[in-house]
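The next block holds one structure in the form of structure tokens; read it before the comments.
Incomplete set of chains, arranged as in the complex.
All chains are identified by letter, namely A and B, in their written order; residue positions are counted from 1 within each chain.
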């Protein structure tokens, strides 16, 4: 809050903007940025790059960095990532910029920014090659919330040995995200093998009837194992919910 | 054919009816019965009881018995089963009538009728209690075609041990039918474990979005294992196709 008031005093922002920031959001040309979200639920506000111009994303990212010490951009193509890097490059905070090429996620941290570190683990499990990018988005988000993330890839049910080999490892997590497209059988199988809560993350693979992740989502909704689900390709939501559960576990552990 | 001609000579049927029978179908008040189907593909013509009155079903069953030596009625309630038993009771062929209560299937055999006996095995696998009746319909049909049928029940993927315990047994079959509702993961898992062709048989369990077997059917269509599928609850079709494959194998074995 002090920074906002200082900026007001210094004439860098007006009264209206100060009021907005204190109310929990800041304004850029591309719309308001919800800085308060992080304070409320511990989840960084993600900037979905799809449907925005590189310039709009960069402006939102700069605001996020300015108000919360970091920025999280999802589904950014190369042009957008470059625009973000350039926009935050001159920041006094001397930030680091990391882009994961396969997921299109860009993470910006102000120098000295400390990611929370929770005493709780999230396993992010993916069925096949095509499911990995969406799983990766979930993993980045859970990491930013502060969870210890363990990724387990290529364990689709077409060859059961793969998943059976990894069960012990998955059982060590406090919460499990399972990404799968096509028929989406993996979340059901995993939820039958572990004790922790399982979140299904359907992926938009598959063509024809039930394609684009629909069969996978319906399979999660109909699962004969206990699990909850997010929408198709909603890696951010799955990672954030896993992060919230990890935060609850961490809080209980450190009470 | 001789019987038809004899019946014509004896004045029991008219010329038109004789012509119809020779062309491969017989007429009752409830419509034509396709006696030729059995000759063409080795699959007994099934009489679907749903949407017909007990009297209509009984008339069709009597015609079937008369023209092919047996009758197969599916989804018959008790009243229909009784009507069939009564209708065929006076037949000169002194038939046997078997009804499976859970599937509602009624099988009538003329005395002395010999069910074909194929040198080929069909495994009919079901995920849970609710899937058993539909699986049962498939099993009866495959049996009537002549296959040796082995039923494996209650091996849903929510508890993988169940299916893993039965893999060796299922591997002995020449073709496998796998019935499952809800999320329908079982056919995908089984097709990843066996060498024989697998036919998915989605079952109309589950409520809400993807319920009534839709998720299970879409899961079969999107399966990352190799398999083909029939429509929801189409036990007759799954059993008949398994029977056709068993016939092909039997024919090859006995060449």
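Operating definition for what follows: contacts are C-beta pairs under 8 Å (C-beta built on N, C-alpha and C of every residue); 3 or more make two chains touch, one makes a residue touch a chain.
Keep in mind the model is a prediction, meaning the values are calculated, not measured.
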{"item": "Assembly copy number, counted for this structure file with 2 shown", "value": "8"}
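One rule holds in what follows: only the chains that are shown with their structure count from here on.
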{"item": "Geometric centre distance via CA averages, subunit B-subunit A, whole Å", "value": "50"}
{"item": "List of subunit A residues in touch with subunit B within their complex", "value": "127-128, 156-160, 164, 182-185, 188-189, 191-193, 206, 208-211, 214-225"}
